[in-house]
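Quick one: this structure, given as structure tokens, is what I'll be asking you about.
Note that one protein chain is taken out, while the other chains of the complex remain in position.
Labels A and B are assigned to the chains in the order they are written; within every chain, residues are numbered from 1.
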Amino acid sequence: MKTDVVIVGGGLIGCATAYYLAKKKSNVIVIEKDAGVGLQASGRNAGMVRQQARKAALPLAMASVRLWAALAQELENDLGYTRTGYLKIALDEAGVAVLENEMAWEHAHGLTEVRMLSPDECRDKIIGLTDRVVAGKFCPTDGIANPMLVTPAYARAAQRLGAEIKTRTTVTGLLRQGSAVRGVTTEQGEIEAEVVVNAAGPWACHLNESIGCATPITPGLSQLMFTERRAHNLVCPVGVLGFGGYFVPTHAGNMVLGISGVPNKYGYSTRVEYSDITAKAAQMLEILPWLSQVSVIRTMSGITEYTPDGEPYIGAVPGTRGFFTAVGFHGQGFCLGPIVGKILADLITGKESSISLATFKPDRFARVQG
Amino acid sequence: MDTQNLRIQKGITRSKPFQIQVDGQLLFAYPGETLGTVLLANGKRAFRHTMLSGGARGIYCGMGVCFECLVTVNGQANVRACVTLAQPGDRVKRQFK
Partner (left out) sequence: MNDLTLAPLTVVGAGPAGIMAAYTAAEAGVDVTVIDENPLPGGQYLRQSPPEFTIPDVVAAHSGHPEAAALYRKLEHPRIRTMHNTSVWGVFDGRMLALAERDRVYLHKANRVVIATGAYDRPLAFPGWTLPGILGAGAVMRMVKTQWVLPGKRVLLAGLGPLQLPLADLLLESGVEVVCVAEAANLFLGWRHLSGFWGHGDRIWEAYTYIKTLVQHRVPVFHNHAIVSASGKEQVETATIARLDGSGQPIAGTERQFEVDTVCLGYGFLPSIQLAMAFGCEPRFDENLSWFVPRHNDHMETTEPGIFVAGDVTDFGGAKVALAEGRVAGLAAAHQLGALDDATFNRLVAPALAELRHMNRVALALQRIYRFRRGLAFLASDDTILCRCEDVTLAKVKQALADGAIDLHQVKLGTRAGMGYCQGRCCSALIAPIVAKETKQSISTLHPFTVRPPIQPIPLQMLATGAVSMAVE
């Protein structure tokens, strides 16, 4: 089998890349080990599309949010995307300084709509918010989307443009010719390609390693509790500085109560810990006391890949030809997915990225190591 | 519907009834009865409209599995009427749109 581009991994990054490539008339095959697309981290997160509180990835997030605005229309699919805004609150003076520093960074990058809110303004926005709030920071262009719909929508749009998606297929290695990557081997045979993209998150880091570009990733555990659907006052996602948890409304009327990620000692398992959910439930009632009689109806774990500096690996893998990667998103992949897919499609078709990827160089730790 | 007759009389003696309020209407309830029973005995079949489609729902499984018989009790929303005992003075609201 032969094609222009093989994409390893049918998550959001892989399917978005496939879509933007197919739009540029490239022949694309996406290879996914699971029975469907978007079943791992892409579909297992709280669905926040936020720019606030990003570091190096802020320009990517801002560009991605511009794509998100018209994405449902472009993909001809409801994505549950709403610009609810996102409120980040501080419970002490030290936190206020953190918020102000973040805002300075955000303003400097042109995210000028971010502003500080007084405690009263915070409580006007979220009725019943704790009296302990000292200050808030709000960005009206942040929002939410339904993670379960986005990756399948990209996949279908790519397929309509001729891309092929092979599920239940596992890539076992790369086909190489000198320094050039010429395709992949799978359990079902070889696929030759001009370009290979590794977007398989933590599941295919060995491909990067096999070519001498270690992209270290360790598993994170981000537990999510889903409440029953009911009338509630959570009009936008709320993050709390130094709290280790966040609150997100969903398009369907449920709320997601998120427990911030911690290293996952069980690998990329989707377990939830009794001690974590009970302890966080108690703390969350201090932030939003009206949650007390709201029922939790489901829990799950989001899958988070941690990188040593908290930033993803994006771009052409140095020292090779025809090999790109975009992995290790450190919890930022859902928001960044659309723009990263678009940038990869540009890079692959010989166009430069409009946003600097210097911070995200795939080999930045490989060099240190050796 | 001849509603009061839905309580079976033969073979059972109930204790002294008490009153609860259902959508502002005072109804008699007997100790040991669930809220679902009190509503049903008074000919009230529809307990709520769903938030999404707005369809009417009432008791379906009668054992706490299906969560169809949700009502608001003393301000607390989404209480399963079929497994919740009626208490004197309960203020019940059916969750209609």
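Just so it is clear, a residue touches a chain if its C-beta (ideal position, glycine included) is under 8 Å from a C-beta of that chain, and two chains touch if they have at least 3 such contacts.
Note that this is a predicted model, so its numbers are computed, not measured.
Enquirer: Identify the residue among A:Leu149, A:Val195 or A:Leu241 that touches the chain left out of the display.
Expert: Within the whole complex, the residue contacting the unshown chain is A:Leu149.
Enquirer: Provide the residue numbers of subunit B that touch the chain removed from this figure.
Expert: 1-2, 5-8, 11-15, 30-34, 36-37, 40-41, 45-47, 50, 52-53, 55-68, 82, 85
Enquirer: For review purposes, identify every residue of subunit A that touches the missing chain, sorted by number.
Expert: 35-36, 38-39, 43, 148-149, 152, 155-156, 226-229, 252, 257, 272-275, 277-285, 291-300
Keep this in mind: only the chains that are shown with their structure count from here on.
Enquirer: Quick check: in the complex, which residue numbers of subunit A touch subunit B?
Expert: 228-231, 252-253, 293, 295
Enquirer: Which residues of subunit B touch subunit A in the complex?
Expert: Going by the criterion above, the answer is residues 51-52, 76-78.
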